[in-house]
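Attaching a single structure in structure tokens format; questions to follow.
Here the complex is missing a single protein chain, while all its other protein chains stay put.
And now, chain A:
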């Protein structure tokens, strides 16, 4: 954990109360975001996102699989997050495992929507090749390379960037007798289908320190939090998922206020992220 003296703690809390944080930011300002796409050639799509000293990598791999018998018209997506002990010694063993499960569950909740698939950032029905028989399984892996707070927002942004970088090979199905359980498929090496990522939400985490809340908290600031709420919001301003961290109780009206603040912040973040992703993709195509 972060070892802070009493003076440092007061300095952080006082700064947040006066809307001037240790690194000169205001309460609702993000650190500069750097996006790099296509960092892992073996994956179908990948991206690296840096926000200050927080550094994460997300990769998307697609494999052909069989759809769930209960949902024959949908593909499958699974999200895993790995907190490597190289990022922080506390990530070794159980500490890292707990954080990984928490982050994976939060990302799952924020990106994949309800059980019926409504509100999902990724359109699962677009992953189906042959209904009930073949679909794409998307494996989204996040890796925390270096941690300086606000991991969830960074991972959310990295996954969004990785998905817009993802190309899924076009699959042609050979005509076969109906009832054939395993139709023959031909995976094209040249033609790739791009993902529509306009529906993928961004995650905004508001960390409550004292009476105020801040976005994009650093590790030092996070150590002073009483609670934090992560809200994922899409282009339309709809809330796609929400998770609360920290055990301290919060008044319901404060949570509703946090949601409206997050909505406001998300618009700027979405625009910034989209332009960063577009710039990164342009660099990729040039090289």
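Odds and ends about this structure:
Throughout what follows, contacts are C-beta pairs under 8 Å (C-beta built on N, C-alpha and C of every residue); 3 or more make two chains touch, one makes a residue touch a chain; residues count from 1.
Here is the rule we use: contacts and distances are computed from a predicted model.
Hidden from the displayed complex is a chain whose UniProt protein name, among "Translation initiation factor eIF2B subunit epsilon", "Exosome complex component RRP41-like", "Proteasome subunit beta" or "Wnt ligand secretion mediator", is "Exosome complex component RRP41-like". Only one of the listed residues, A:6, A:174 or A:256, touches the absent chain: A:256. In the full complex, chain A touches the omitted chain through residues 70, 98, 101-102, 105, 109, 112-116, 118-119, 229, 234, 237-252, 255-256, 259-260, 263.
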